[in-house]
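A single protein chain has been omitted; all remaining protein chains appear in their positions.
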Amino acid sequence: MTSETGFDRTLYERFPTTEPRPRDELDELEAVWCRPRSTWQWMTAINNNFVGVYYVGAAMLFFVLAGLLALLMRTQLALPLNGFLPQETYNQMFTVHGTAMMFLFAVPAVEALGVLLLPQMLGARDLPFPRLSAYAFWAYLIGGLAFFCSLLFGLAPSGGWFMYPPLSNITYSPGINADFWLLGIGFIEISAIAGAIEIIVGVLRTRAPGMTLDKLPVFAWAMLIFACMIIIAFPSIILATTLMELERALGWPFFDPARGGDPMLWQHLFWFFGHPEVYIIFLPAAGAMSTIVPVVAQTPLVGHRLVVLAMLATGFISFGVWAHHMFTTGMPTISTSFFSAASAAVSIPAGIQVFSWIATVGSGRMRFNTPGLFVLGSLVIFTMGGLTGVMAAMVPFDWQVHDTYFIVAHLHYVLIGGMVFPLFAAIYHWMPMVSSRPLSDRLGKWAFWLMFTGMHATFFTMHLTGLMGMPRRVYTYLPGRGLDLPNLISTIGAFLFAAGVLIWVIDMIRNFRPFGARNAGNIHDAPGLEWLPNGLYSVRSIPVVSSLYPLWDQKGLAGDVEAGRYFLPRTATGHRETILTSTLNAEPIALMRLPQPSGWPLWAALFTAGFFLLLTVQAYWPSVVSGVLAIYCIMTWAWSLDRPLPQKTVDIGAGIRAPTYVSGPASHGWWAMVITLVVGGMVLAMSAFSYVFLWSRNPQSWAPPPEVASLAMLLAMNAAGVLLAWGACRILRRGGRVRAALATLLMLLAVGLVGGAWGLDLSAWLATGLDPTVNAQGATVYAFMAWQGFFVSVAGLMGLFLLLRWMAGLVRADCPSTVDLIALFVAYTAGQGAFAGLLLRLFPGS
Amino acid sequence: MRRWIFTLGGLLLWAVHFVGVYAIASLADTVSTADAVGWRMAALAFSGLCLLAVLLHLLLAVRRLASPSASGAADHFMSQVAAMGSALALLAILWQTLPTLIGY
Partner (left out) sequence: MTIERAPEGFAGWPPPILDPAGPFAGPVNILSWILFAMSAVVLVVVLAALAVALFGPKRWRVRLGGERLVWIGGLAFPVVVLSALLIYGLGLTSHLTDDPRPGEVRIRVTGEMWWWRVAYLDGGGREVLQDANEIHIPAGQPVVFELESADVIHSFWVPRLGGKKDMIPGRRNILRLQADAPGVFGGQCAEYCGGPHALMGLVVVAHPPAEFEAWKRRRLAPSLAAGLPSRGTEVFDASGCGACHTVRGTAANGLAGPDLSHVGDRRTLGGGILPTNQGTLAGWISDSQAIKPGNRMPAYPVLSGEDLRAVAAYLESLK
């Protein structure tokens, strides 16, 4: 095997080291990674041991709250024409139930599980951007609570979690209820994307040395694919919510057919996010299953490579199934058939995983403890949900059952079997790692059986209710249609399920003791690195991994790790740190310095939330103030980053020296920026799709673009911007104070050129007299302008930031990362401007 | 990056094929009807091309698996994933081609 980075892998043979470790090493490590002491410190903690627990806790809070809504709804539906809940309240409740379960529970819960488990699983001390995790968590918690509380004031949206226009437009949803959905959810998506960036970089760049991709734990694979899917799918919903808000607030007609828009555009954008979303939720849970099954069966996962492939394939194919939510919209038959075929294909990977779990159980000896039961329950429920999924993938069958309770049954089977049960298995399984006491196996079994029985009583019955013709999203139904009994059974089942959850809550209250000095230990005899003895600093020393199941195969590993006989047995620089490794073979590249706790992410989250929420309640000036404060907080937060240490290289263990600063593709910041720009690129791609889609609806109404001369200028300016930005990076690296000043100047010029190109483009369009409120062409063209304007503004802020750093003497050849990242951003912005200029002028042509 | 593209090659080709046939049908629907004969033939040709490309990728991956120079468990693992991914993509593309063939 050739080396990826030039690292000499024979150096691994120096571990475990034999010489005794200095006595005060551990104390230093503990001091750097110390527990929070005051309430403020608890709130500003950024270590994954804290943020991960907060994150999972918040997600479970929303699970319980959204579950309570389900109970209220089931009570209303227990009898025909029941008057328990008024119609509008019921409509708000099912909207909030769906929205909260998807956006506030499912995605955050699995993301939280990743934040909590991944560093330990990968043998890292923390995730690469702990402050970003803290920001993502607080943004999510504040946004989520505000959204949920809108229900208490009757301000919750009532358009369904899918928010189809025209029902959700200003005519049919005149209040601010729908805006709560749009802005609240838009905001939470930003948090999800922040988490995804964190997870991708974490899995690819902070693995324990030697953990090549074939030794990467299956859960980490799942989280990696999950995070990539978020990066691809979420931009679509961000665009959709932005367009909808533009239509609601400014009257830009993206979805209004009277002015050339099309409500179908929303459905495409929404489901391009919405269906992958289901797999986004499912994959991490499946990864957890594939991790837990080998432990409860005490044998390696059968077909590990097949399972990894299955998850990768799911990641791809799930993007080809979005329109199976739209079979009844009158799409051309041939188009629906493509989606039908993809929907069948996506069930193959699911089958592979199910049989791999069965084979694993068969080749080991199953332990019927609580995680084991939840795993088995999940397997059965998920299989049933998958089968009804195959049914619904058959177009003619879907025409009948679409939007009926049959689909309600199907989706709950898939989500409860594919996500909720695995999550409970994961909670019971990993609790001993997080808490100083494990959860009770006796209570856990009660919880399982109640949930399992309740689940089938509620949802199996619903298949029949659907076949009997009961549509979804109804606040009541008529007597005499045979629907009374099945609905009553479903209601009773829902309460059984809730009783199971209640028992789990009691169990948690009795036994959940997190943040202790010691956890309950590896009571399951599990093979992953997360079960190594660990403290707040994660592992004492970062092991060299030579197996997929290190604790089973590498004898004495736990003792050696605990004794500090591997990488980084101390804090090498007196800061929080972990090892930066290469993507494929996890060869150590550098020492990554991790930030200390700070209040700025919390403040930034607070003011970002303030910006969105104040905007929702139409308090525009306070909103602007909050936005400016958020920018200030983020800049202050970034100010402390990118500072090289006095020691250029340090000993990371056994005399192996590694640099303390890297830049360019070797650095983790570069990766994060590139991934962020992929998000921007996806929004751009979806915007282009929207533009072409709306054109195809009304080609005759398309006005001619501005003259081509403006295009040449636009392209030239953007190209020059890229060139200057690139030049700035090159010049800075050559060192010297003058060159630093020159680099700053070039970068500012680059920002100016790209901004100027945008201004030119905008004025050219304004000169044509095209109006964003008159037709869909105007709306999409100015949406492109607005999007580019947003990027230009951010580039401008970055330019300001760079100027300030130069004035403070922080633009230097030994820390070029800030300039590199700004250059990446400016170059992307230039490319985006050029693309928009070309598309809008040359398609469909004049 | 090249390693990743090779490992995910089959699935990437599936994505290309999916976008392609969807785009062809949508374009056809704008110009005439989604299942107009000429357009269907174009889609079929495109599917054929993609199938060939996947087959080629599959062949490459299998050869890489068989070649003695494939060194190390990690390389072997990635090549296996590439080969199996290609096989799965082959199947998925075949299914995706059925709509252009059936019912006319």
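Note that the chains take the letters A and B in the order they are written out, and that residue 1 is the start of every chain.
The rule is short, and it goes like this: contacts are C-beta pairs under 8 Å (C-beta built on N, C-alpha and C of every residue); 3 or more make two chains touch, one makes a residue touch a chain.
In this text, all values refer to a predicted model and were calculated from it rather than measured experimentally.
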Which of A:380, A:520 or A:774 contacts the chain that the document leaves out: A:380
Options A:75, A:333, A:546 or A:636, residue touching the unrepresented chain: A:333
Contacting the left-out chain in the complete assembly, out of A:22, A:154, A:175 or A:351: A:351
Residue of A:482, A:559 or A:736 touching the missing chain in the full complex: A:482
Listed residues A:146, A:361 or A:819, member touching the removed chain: A:361
Hidden partner chain, residues of chain B it touches: 91, 95, 98-99, 102-104
For chain A, residues in touch with the removed chain: 81, 86-88, 91, 158-160, 164, 166-167, 172-173, 257-258, 261-264, 299, 302-303, 306, 328-330, 333, 336-337, 340-341, 344-345, 347-348, 351-356, 358-364, 366, 376, 379-380, 383-384, 387-388, 390-391, 393-404, 464, 467-469, 471-483, 697
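Keep in mind that, in the parts below, only the chains that are shown with their structure count from here on.
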Chain centre separation (chain A, chain B; CA means) in Å: 28
Of all residues in chain B, those that touch chain A in their complex: 3, 8, 11-12, 14-15, 18, 21-22, 25-26, 29-30, 33-35, 40, 71-78, 80-81, 84-85, 88-89, 91-92, 95-96, 98-100, 102-103
Touch list for chain A against partner chain B, complex: 1-2, 212-215, 305-306, 308-309, 312-313, 315-317, 319-320, 332-335, 337-338, 340-342, 344-345, 348-349, 584-585, 696, 699
